[in-house]
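Structure first, commentary second.
Every protein chain of the complex appears in place save one, which is left out.
After this line comes subunit A, so read on.
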Amino acid sequence: MYFKAEHICKSYDGRKIIEDISLELKEGELVSLLGISGIGKTTLFNILSGLEKPDSGHIYLEDKDITGQTGIASYMQQKDLLMPYKTIIDNVSLPLLLKGMSKREAREKASTYFKQFGLEGTKTQYPIQLSGGMRQRAALLRSYLFSSKLMLLDEPFSALDAITKHHIHDWYLEIMKEMRSPTLFITHDIDEAILLSDRIYIMAGNPGRLTKMFTIEGAKISTDDFTTSEVFITYKKEILKAIKEA
């Protein structure tokens, strides 16, 4: 297995937040974690990204123990966290700079992705000049440039309005076809989870546990057709049921 988390537990001040979470990710797979807010999804991500250490459990990337190590998985949040004082090109090339590349090299490498990410013409602009959707694209490119080995996306599109979100889903599926970065995706939007994922874990309970897993076998050729198809509705019903039962 490409990426594996085994028996992750974490408590704060004696209160258990997440308990015995194990999950796996194949190469090129997009897996969603679906659950209500406050269930400990973000805590789990902090652990997976190495920002926090689990009380018990281990994380493996290609059979190497990476528990508590930062700098391996890239992490993107609901807030774009672009720096207002840096131009878009400097924002997205920042991770390359952190890795020790020179400014010129970093800019050059980042530039090659601008077209693909639909960010043409924004290089010398500042984040405030971009729309919310464009800012999330820039944030995603920054995450991708940091690490394509494993991407952790924590509700990346949840702050966008419905129409922008719709567009960005299309765009995201398109771009993931080429990137094929193994991705863990946190969301509380069931439609989004079904649309984007290869598999979905349901996270529920107190402390948070993974209660169920779904494999989504939908031909994601056209998102419009898929989201209104019978298969899609069936998945949605099953997932809703699983969430209620938990």
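Here is the rule we go by: a contact is a pair of C-beta atoms (placed from the backbone, for glycine too) under 8 Å apart; a residue touches a chain by one contact, two chains touch by 3 or more; residues count from 1.
Please note the rule applied: contacts and distances are computed from a predicted model.
Per its UniProt record, the hidden chain corresponds to "ABC transporter permease" from the list "Ferrous iron transport protein A", "Small basic protein", "ABC transporter permease" or "Hydrogenase nickel incorporation protein HypB".
Of the candidate positions A:K26, A:K79 or A:K237, contact with the hidden chain is made by A:K79. Of the options A:G50, A:G118, A:G132 or A:P207, the residue whose C-beta touches the omitted chain is A:G50. Within the whole complex, the absent chain has one touching residue among A:S56, A:S102 or A:Q129, and that is A:Q129.
Remark: the residues of subunit A touching the chain excluded from display are 49-51, 70-71, 73-75, 77, 79, 81, 83-86, 94-95, 97-99, 126, 128-129, 146.
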